[in-house]
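Note that one protein chain is taken out, while the other chains of the complex remain in position.
So, subunit A:
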Amino acid sequence: MAHVVLKDLVKTYGSFKAVNEVSLTVNDGEFVALVGPSGCGKTTTLNLIAGLIPITSGDIVIGDQVVNDLDPKDRDIAMVFQNYALYPQKSVYMNLAFPLQMRKLPKAEIDKKVREAARVLDMTQLLERKPRELSGGQQQRVALGRALVRDPAVFLMDEPLSNLDAKLRVQMRSEIKRFHQDLKATIVYVTHDQLEAVTMADRMAVMNGGFLQQYDSPAQVFAHPANMFVASFVGSPAMSLIPLEASTANGDTVLKSAEGWSLQLSQRNARKAQSATTRKVVLGARHSTIKLHKSAVPGAIPAKAYTVEPTGDVTFVQALLSGAIVNISVSPNIAVKPDEQIWLEFDQERMHLFDGETEMALEAA
């Protein structure tokens, strides 16, 4: 096992920067998820680590070796692909044996390791089958086995669960997590699904537009998003972002809406709002931090219910506020009808404030 360091990593295609000065460290035995929307550069970053595409500038260190110019085969990595990339003409056994054969291991040792990997992944009875004779979940497991059999320094996984159906995905998610816990393996895991990243990773690197937006533990990313992109990307339903204008009078700071209502800020939030570059401040609030009232309450803001989505455990209400859609979760025994007048109360302790100009999270000075 080994750690991985990316230093000012850049990949350009012509004038397009796919990966832009990304720097991060993956500790030995750590599970790191690269997460972001499609086209954010996460898969490119993974391919750069694997050595499948050449880097434009920067450094990649695996273990204690700079691997910038090494062939993929010399980097001591294993990769699990989105489409599994099992060799269709080879049996499961030969698929698992291939990485060992390429390393010229003795036949007896190959046999031992293949059977051990098959036992661990519970697919001994599948060894003679061809990949096309396997179900999606079994193929996925073979792909995992082929990575595991070699005992590499780093595992790279490129959206390994996205081709599975929803039920199997949840099951394989916990299997991969278990796999990481048992092996203490260093894993770099690419996904577009923030839920996968949050549930599996020790740390998550949120990317957008080729830039690394935030790199921290899922709990930290969730609780303290660095900017509006991360705030809206992580968490489901997404954090509501309401563009407002800050103004201070008589020592009180309020956020004013173009619709006419205003929200008085606590001391701490007031200091945050005052640190913004302009008066434009964006209020961010997760669905669970907003209280819904069916009658006027001091400090609550009037809004209109837009849609109501019961999910059983909890009912999601969407409301329109200052042109933004606000998600609120309520207990299912609170009946709200679309177009009904409601009042929303924001939790001062758990609200987020962002600079309307730079989109960065505001900190109390």
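Throughout what follows, a contact is a pair of C-beta atoms (placed from the backbone, for glycine too) under 8 Å apart; a residue touches a chain by one contact, two chains touch by 3 or more; residues count from 1.
Quick note on the criterion: contacts and distances are computed from a predicted model.
J.: Can you pick, from "Maltose/maltodextrin transport system permease protein MalG", "Sodium:proton antiporter", "Circularly permuted ATP-grasp superfamily protein" or "Alkane 1-monooxygenase", the UniProt protein name of the chain not displayed?
T.: "Maltose/maltodextrin transport system permease protein MalG"
J.: Of A:M79, A:V190 or A:V317, which one is in contact with the hidden chain?
T.: Result: among the candidates, A:M79 touches the missing chain.
J.: Where the complex has a chain not shown, which of A:S15, A:Q89, A:N250 or A:S295 is the residue touching it?
T.: Of these options, the touching residue for the absent chain is A:Q89.
J.: Quick one: which of A:K11, A:K42, A:K113 or A:R146 touches the chain that's been left out?
T.: If we include the chain that is not displayed, A:R146 is the one touching it.
J.: Quickly run down the residues of subunit A that touch the omitted chain.
T.: 50, 52, 71-73, 75, 77-79, 81-83, 85, 87-89, 98-99, 102-103, 146, 150
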